[in-house]
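One protein chain is absent from this view; the other protein chains keep their places.
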Amino acid sequence: MENSILTIKNLDAYFGKTQVLKNINLSFPYKKVTAIMGPSGCGKTTLIRCLNRMHELTADADYGGSIFLGDVNIFEKNPITLRRHIGMVFQRPNPFPNMSIYENVLAGYTLNGIRLTRLERDSIVQDALQKAALWEEVKNHLNKKGTFLSGGQQQRLCIARALAVKPDIILFDEPTSALDPRATTHIEELIEELKKTVTIVMVTHNIAQAARVSDYTAFLYMGELVEYNSSERIFTVPKDKRTEEYLTGKFG
Amino acid sequence: MKEKNIRRRLIKDRLFLILIGVLSLTALIPLIFILGYIFRNGIRVINWDFLTQLPQPVGEETAGGIVHALVGTIIIIGLSFFLAVPFGIGTGVYLSENRNTRFSVIVRLCVDLLMGVPSIVVGIIAYAWIVRFQGFSALAGSIALSILMIPMVVRGTEETLNLIPPSYKEASLALGVPYYRTMLKVIIPSGFGGITTGVLLALARIAGETAPLLFTALGSNFLNVNIFKPMHTLPLLIYDYATSPYKEWHHIAWGASFVLVIFVLVLNIISRLVIKKWKIQF
Partner (left out) sequence: MIQDKIFNKTLLIIATLFLLLILGIFITLIIFSLPSWQEFGLSFLWQTEWNPVRNEFGALPFIVGTLLTSFIALFLCAPFSLSLSFFLGEYCKKGVFFQTLKGGIELLAGIPSIIYGFWGFFVLVPQIRRFQLYLIDLRMRTETGSIQEKLLEALEIVPYGVGILAAALILSIMIIPFAASLGQEVISMVPQDLKEAAYSLGATRFEVIKKVIFPHARSGILAGIFLALGRALGETMAVTMVIGNRNILTWNILNPANTMASLIANEFPEASDPIHLASIIQVGLWLFIVTFIINLCGKLIIHKMNYKE
């Protein structure tokens, strides 16, 4: 595959004794959108949480195998520095409730104790909010609490927060599952726009969304990678029978 | 169903409502009466001198005031605050971060235990630990009160933090923020309103405590700011003066009761405002 930035090799993941991911091999192409889809409980969220080592934060979670960012195995890296390269956007919008919009965007810097000049701060905030297509709506309310925004706006604020630290990859964990259809469209357009600058990995249980947004799609079923191909091919000529059944709504 | 039966059921229903209403009102009467009594007797003696003067010997023309007890209350309560808050918040954070380990179950049991300890017993403890060596002092009183305050702060902190969705912690960790910074800069500040409310309610409660001070802070009729010396607080002064044989002192005790009730009410009301103002939508 062309130019991959992140490569998963023989990844297993466990919760206690239950194995939730079985020998996954996958690589994510640079500056493209890759969707991971599958029925609920198939391990897609676990997979994405392995990519920035959030999986190991759960009690009694375990993993085997390796994931390479460039040529470095991320499991040998410090998770703190890793997560600054790989941003994440969650299912439910979660702007920090104790911070204003402005402070939320800068959270990646301030929380890590990085000092910036006023000028740097302003430009980072404006840049990130513009990229997240939120600037026009909030530029006059930057000191309000982030929690006053609508759900869709909150989610875009979270995207801006992730973008502000200039990551190479952003992981989206079902970013629209808590949003209404209009906000969903907004976020999807935004993802389309963002792939010009970052690589995107997105988990979704919405087949149509995967088809609309992604360049590549991986289909996960019962902890196994069933099929991985360009979205065009997967949605038109799926190779595996299970993929086909899932796409036609036989299960899920 | 028969007509008669329904009527009987409805009458029963009505009678029950009347019973509940009457009993509820009766329950409130003595409470309102007590408050009214304190206010009527208290307000009579309150004036500027009462709040700024020291008590005069019985028989003098002016009755004097309670400034020493006001100062003492603030010092002793303030000291307890500084002793109890770090301890209480620390334990609360520990419990909410380690919910199901055996150790935290034991610690939580101890919080419950300390919560129900009669305050007089805590007075004995402070006596045994401090007064025996140092003599009666405001510090010993503060330590007794802080022992009473800690479990309330622990409980308030733990309950507040348990309500904060885990996704905030994850969002912060996913930004590459180390765990300790996540806790200090995101999670604890998010719970600030709830934790403050817990602390204020705990302060309101210990401000009215008398029993543990009887043989620790002891009380003193002089204006004293040295924490290693005996000191009066409002409730202690009320007890002292109310059980004295002098009518003038009884008046002072009524005035002090009034001030104490207002003090406690204000703390309660502030804590309510804090809940409203810093209420964070999750």
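Just so it is clear, A and B label the chains in written order, and each chain counts residues from 1 on its own.
As a working rule, a residue touches a chain if its C-beta (ideal position, glycine included) is under 8 Å from a C-beta of that chain, and two chains touch if they have at least 3 such contacts.
All figures in this text were calculated on a predicted structure; none of them were measured in a lab.
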- Task: Please identify which of the visible chains the hidden chain touches across the whole complex.
- Result: B
- Option from B:16, B:82, B:228 or B:246 whose C-beta touches the chain left out: B:16
- Task: Write down which of B:45, B:69, B:93 or B:138 is the residue touching the left-out chain.
- Result: B:93
- Message: I need the residue numbers on chain B that touch the omitted chain, in ascending order.
- Response: 9-10, 12-13, 16-17, 19-21, 23-24, 26-28, 30-31, 34-35, 37-38, 86-87, 90-91, 93-95, 97, 103-104, 106-107, 109-125, 127-129, 147, 150, 154, 178-181, 183-184, 201, 204-205, 207-211, 214-215, 235, 238-239, 242-243, 250, 253-254, 257, 260-261, 264-265, 268, 272
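We take it that only the chains that are shown with their structure count from here on.
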- What residues on chain B touch chain A, complex-wise? 165, 167-168, 170-178, 181-182, 185-186, 189-190, 192, 280-282
- In their shared complex, at which residues does chain A touch chain B? 52, 54, 57, 80-84, 87-88, 90-92, 94, 96-98, 107-108, 110-113, 147, 158, 161-162, 165
